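Heads up, one of the protein chains got dropped from this complex, but the rest are sitting where they should.
Order of writing sets the labels: A and B. Residues in every chain begin at 1.
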Amino acid sequence: MPAHGRKPVTLAWWLPFLAAILAVATWGCGGAAESNILIASTTSTYDSGLFDVLLPAFTADNPGYTVRVNAVGTGEALELGRRCDADVLLVHAPEAEEQFVAAGYGIERHPIMYNDFVIVGPGSDPAGIAGGQDAAAAFGEIAAAGAGFMSRGDDSGTHKKEQKIWAAAGVDPAGDWYHVTGQGMGATLRAAAEKAAYTLTDRGTFLSMRGNLPGLVILVEGDPLLFNQYGAIAVNPENCPQVNVEGAQAFISWLESDAGQQVIGDFGREQYGRSLFVPDAGSGGPR
Amino acid sequence: MIRETFSQALSMLAGDPQVWEIILRSLVVSGTAVLSAALVGIPLGLLLGLSRFRGRGAVVTLVNTGMALPPVVVGLFVYLLLSRSGPLGSLGLLYTKQAMVAAQLVMALPFVLGITVTGIGSVPRELLMQARSLGAGRLQVALLALREARALVMLALVAGMGRVIAEVGAVMMVGGNFRGETQVMTTAIMEEVRKGNYSLGLALGLILLTIALAANTLMMRLKPGRLPV
Partner (left out) sequence: MSVLLEAREVRRRYRGRLVLDVAEFRVARGESVCLMGPNGAGKSTLLRILNLVEDADAGEIRFAGARVDSGSRWARLRMAGVFQHPCLFRGSVADNVAYGLRMRRLPRNEISRRVESVLAAFGLASLANRDARELSGGQAQRVALARAVVVEPELLFLDEPAESLDPLASADFQDDLRRVIEYLNTAVVFVTHSLAEAAFADRLLLMADGEVRQSGPAAEVMRSPVDLFAARLLGFENLLPGRVSTLMDGGAVVELRQGPFRLYSERPAAGAVTACFRAGEVLLRPAERRGPHGRVNRFPATVKALEPTGSSWQVTLDCGFEIRARVSHPESLRLRLAPGTAVEAHVPPSAVHLVGRGASAATAADGSDVGDDAGAEAVSRA
């Protein structure tokens, strides 16, 4: 090995990294003049793809805004609102939302839309619930048959809804037929498909994943108990002076407007042949 | 399934500029974090490794414990600092790349610092004494120690990079996974998996793995003597 190959201390070696540091330090510092709206929403809404059509439509009608969506769990979304790290919340937990507003963290709760849950299961339907419209009764039959059921068990909105249905059915779900995945909707649906088990899912996620879920079909739908109301809340500037309350109000107003409601109602029609979310601004929702 | 995943990964690389953007962002964010950790950690590691003072053992133990810090906890800590209602909220750094760099810096620092201290400690004291005997001053002794321990110091950087680029909890929390802004490979993978797009997640995972392989190969091939010490 030649000795002249061992040159110590070359500044050139560091240059690319210094450049990189400078690049990152300045990157993203440009858009400060625009009005940024920060939305905290649930992952299931985000993952349905709704925001992919909603946001471009909003900014087309309201130039000068940039909107960013932070997809988190329902509980985390509310906590972010409490800590002022969101301008708007779009979540589906009516009781918690009302508490949030009552405690002064949010200005007002605006019902925007609802989607629905469906009970899915294997085509063979061992519990014989297919075609029913009573979710609680169907759950009761699943428990009575001891047929496999996948629960998310993650304290999500979907899980809370599931617990509500078990309560309505008067069943305390436990036993070797009741499986808890502790994971998101996608993973839980996959587990249900693998194990030929029943589960509760929002329609949007099920439809978007249907191709990857062999044998799983919708068995029960349409029960008002399965409806899932979404609300939008502007974070209260009295609690958080830093929030973009003007932007938040503009976004919520647009969601409630005919234009916004139209976009929501059309979402999913092309791909799945039906709407995934039913706009219901001003109605108060079916609860 | 595997073949499909591979071809999907390849077509994503070929056709989707967004994927390249995400990869580049991952590299820049984690690279900056590790480099900043190196700029802070290596001098500090030298200081800790070469000096003897009361309480040094406790400091080293603390640093080594820091290596076991769960990323989500680091994320939570940085989030609470940068939150609009937090002490540094007025900087408006939450949900920016800078915040992600900060969180990854906190994660990488114990690695860089801890392994550097171990490396410097493994350089025989007699060797450093020999350097002094030949006229080396404090700085020259430190540089010599770094030169002698550079294999471990490089390992520290590689290990740090490996940790932060593969980490998801903290960057998700402080970066927000905003598409086109703060989305990096791991948060993108997380999102795809959450949506049930396992194959897309796997494809991104394969890309991540390929990058790690390339980086490690590059590190291994760096000949001794070509390092800036």
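In the analysis below, contacts are C-beta pairs under 8 Å (C-beta built on N, C-alpha and C of every residue); 3 or more make two chains touch, one makes a residue touch a chain.
Values in this document were obtained by computation on a predicted structure and should not be read as measured data.
S.K.: Among B:34, B:94, B:131 or B:202, single out the residue that touches the unshown chain.
M.R.: Answer from the full complex: B:131 touches the omitted chain.
S.K.: Among B:105, B:144 or B:204, exactly one should touch the missing chain; which is it?
M.R.: The single option touching the absent chain is B:144.
S.K.: On chain B, where is the contact patch with the chain that was removed from view?
M.R.: Residue positions of chain B that touch the missing chain: 124, 126-127, 129-137, 140, 144, 147-148, 224-225.
Throughout what follows, only the chains that are shown with their structure count from here on.
S.K.: Hey, how far is the Cα centre of chain A from the one of chain B, in Å?
M.R.: 31
S.K.: In the complex of these two chains, what residues of chain A are touching chain B?
M.R.: Of all residues in chain A, those touching chain B are 5-11, 13-14, 17, 20-21, 23-25, 27-28, 38, 43, 47, 68-71, 83-85, 184-187, 189-190, 205, 208-209, 212, 240, 242-243.
S.K.: Which positions of chain B touch chain A when the two form their complex?
M.R.: Touching chain A from chain B are residues 28-29, 31-32, 35-36, 79, 83-86, 89-90, 94-98, 101, 147, 176-178, 181, 191, 193-198, 223-229.
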